[in-house]
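The complex is shown incomplete by one protein chain, all other protein chains being positioned as in the whole.
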Amino acid sequence: MSDTMQPAQPEPEIQSTSPLREMVSMFMRNYAAVAGLVLLIAIVLFVFVGPLIHRTDPFEMVWAPFTFPGQEGFLLGTDYLGRDILAAMMVGGQVSMAIGLAAALVSVIIGVTVGAFAGYYGGVIEELLMRFTEFFQVLPTLLFSMVIVALFGASLLTVTLAIGVVSWTAVARVTRSEFLRIRELEYVAAARSGSARDLYLIFKVILPNALPPIVVQANLMVGSAILFEAALSFLGLSDPNVMSWGQVIGSNRPYILDAGFAVAIPGFAIFLTVLAISLVGDGLNDALNPKLRQR
Amino acid sequence: MQRLIKTFVATATAAALLASAPMAQEPKRGGTLTMAIQQTPRHLNPAVQSGTATGQPGTQLFASLLRYDEGWDPQPYLAESWEVAEDGLSVTINLVQGATFHDGVPITSEDVAFSIETVKANHPFKSMFEPVIAVETPDENTAILKLSKPHPALLLAMSSQLLSIIPKHIYGDGQDPKSHPANSENVVGSGPFKLVEFVRDQHVILERYEGYFEKGLPYLDRIVMRIIPDASTRTIALESGELMLSGFEENPRNLVRLKKNEDLNVSDVGYAAIGPVNWLAFNTQAESEVSDPIVRKAIAHAVDREFILNALMLGTAGPALTGIHPGSPFYDASVEPYDLDLDKANKMLDDAGYAMGADGTRFGLTVDYGWPTMKPFAEYMKPQLKKIGIDVTVRSSADFPTWAKRISNWEFDMTMDNVFNWGDPVIGVHRTYSSDNIKAGVIWSNTQQYANARVDELMAEAGSTNDPEKRKALYAEFQKIIADELPLYPLWPSPYHTVSNKSVGNAPDSVWGTSSPLDKVYLK
Partner (left out) sequence: MGLGQILAKRVGYGLVLLIAVLILNFTLITVAPGDVADSIAGDMGGADATVMAEIRERYGLDKPFLLQLWAYVSKVAFLDLGYSYFYNTPVTTLILEKLPATLLLVFSSQILAITVGTLLGVMAARKPNGFVSMCVTFLSLFGFAAPVFWSGILLIIAFVSIFPIFPVGGMSSAIMEGGFFARAVDIAYHLFLPMVTLASIYLALYSRLTRASMLEVLGSDYVRTARAKGLAENKVFYKHALKNSLGPLVTVAGLQFSAVMSGAVVVEAVFNWPGLGTLALQSILARDTPTIMGILFFSSFVVIIVNIVTDIVLRLIDPRIRSS
């Protein structure tokens, strides 16, 4: 089959090298996006390199509970058990980001599969798959994932799956419409009339060309998954053995009126992260879809 | 989530308080009292439903036979007088004359017999009336309870929400009393107040029953019970004067804050009778290391009770060294307290052969908690027990039933728990240790699977004698054995407080808190 594909392949190849450079330069000209990227890198460094410098176990009770930020040498203060919030922000950030990425990955895998098949095959398959998508759209997202986590127990796995399962529909729609567009393009049509297998065409030929909007969507997904995890934790649905930003919020929530900082700080961390991600996402969107730039 | 056993409630005799307050002014008639209850009652009939949510309105709507005063002594209520036979096998109750239900029908001994039968058959606390084999009603105003053995907890079980006198002509119609429509609407009660309106998650509104048998009472025209689950909201409403009274307040931060307010009285008197004790329970038959008493003792030495009392409870609670509430006359503070001693705990584990691994852990255990307010204490165990090389995994249960199922089927190593004494150990303490109460699927039974023949014997003896001194001695030995074998490690009593505005006269700060008849409460 590779023989028949030869003439088709150079085209996407060419498309993806020089536009990449153009994309990067376009991205770099977008100050907000660059600022977002810098912020994101800073957060990643804080979260992954920070614990190497600030070696405190986030579970260890190091000082009196609710030491105010800045006092007694605790930059971000301590929580209700007297655990160092700075350490929790670092280690917890790893988990929050991991959950964000993993949940986004789950939703991208489901969404791309559904969208790709729907867009590629059309007809009854498309109809069925899009009805399936619509079905998931009428589920109350947060309530539904709350119920899943409550019923099956709060662990990283259930939380990730619960978020992924309710948030893939947007990816499916984007993927489908891209596929609808691309499958009509000449080189795809040519390959289809040849002996190329459907799966090969879907994942090797069309998907790479449909990626830009999917990447943008996936990027947004990471941000909303982090928010989602935090909301679940806030409602008390998180695994107490794993430090995450949401976990800090959830466990300090009863003390809002007396020590709001223990909730405000992780909330701010989430805000900054999601902000950085969405700025980068906007930049990516503009760089990948030049036509839409003025939006 | 602590509904249920966690919530036992009773009667305030404001009279005793009145006597002890020389400055008290003459009570005034009239006015509306606004108070808080913490959750929506399932319904308003305490005869078939335990819990403070039902008890606080329930004790206004329904009278019981007795009240209890500060010194644990029974006082007349619907029962004008009572007499326990020499052999302890029968109790004769003489009802007050002229008492009527809210529909005007007289309250008779038939209703008492019916109420006792209903409670016995439907209330979760089976031990209350278990020894009652028959209730005889020789005339309208006399009821005689026949017992199979002396039952020291009986008089207490006839007070407050434990024995609401309910009308036979309403509840005796053959419907299941647990889901009887008259439990939440058109309630026909026997107490000082009658129901105006019950709106779920909003309020229960009560007004004076003019035909109440205690002349001149109640003083208040109305009681508005606002249902406010959130402690912070209640705190602010108490501070602003919007709320005048709130019982069962236990959030340490809010208590500290409320105590500073000059317009408020914050009192912890009385809840000793309810006896809520918090402890770390162990599964003594677990397959893990926790089945070894030495491990349990090492854990007890590693848990810093002072940290819990000072940092987490902010000094609002004292220690509980045994499973009997510190306020109970049977409490024995001379047992081994297991003071914090990490070195000793580590040495105990070393000596017992639990070698410390290279990663700083000896073995792993799980700790459970059943409702959100217990979470901090379960979370505390993780870093604290790490210090003696135990790697603790906190198991959260998203809902109470999940926890109850795990614990009652013994699928746990350790759990935080909170169990009520019920005034008398027979009702609330025995169930935790009695070897014939190891029952799969029953939460707050002997879920520790603890069995000791001597302990069973001591409880049986203490439960069938009415002699207080003898009982005290028996319970002292009982507490010593428990403290030595540690099926559970008691930590602190829940710091229940009654918060009232200073404008409230005769505020219910006697023994039974806010789940007592508020007939003597007035507004200054």
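The chains carry the letters A and B, assigned in the order they are written, with residues numbered from 1 in each.
The rule we apply is simple: a contact is a pair of C-beta atoms (placed from the backbone, for glycine too) under 8 Å apart; a residue touches a chain by one contact, two chains touch by 3 or more.
Remember, it's a predicted structure, so these values are computed and weren't measured experimentally.
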Touching the absent chain when the full complex is considered, from A:26, A:159 or A:231: A:231
Given A:22, A:72 or A:134, the one touching the chain that is not displayed: A:134
Among A:76, A:182, A:243 or A:274, the residue in touch with the chain that has been omitted: A:274
Touching residues (missing chain, whole complex) on chain A: 134-135, 137-144, 146-148, 150-152, 223, 227, 230-231, 234-236, 249, 256-257, 260, 263-264, 267-268, 270-272, 274-275, 278-279, 294-295
In chain B, positions touching the absent partner: 1, 3-5, 32, 34, 36, 40, 42-43, 50, 124, 179, 183-184, 200-203, 224, 226, 228-230, 232-233, 236-237, 242-243, 371-372, 398-405, 408, 439-445
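Quick note on the criterion: only the chains that are shown with their structure count from here on.
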Chain A and chain B: spacing of chain centres that average the CA atoms, whole Å: 48
Of all residues in chain B, those that touch chain A in their complex: 231-232, 235, 251, 253, 257, 307, 311-312, 372-373, 375-376, 378-380, 382-384, 386, 393-394, 396-399, 402
Chain A residues touching chain B - in the complex, by the definition given at the top: 57, 59-61, 64-65, 80-83, 149-151, 153-154, 236-241, 251, 254-258
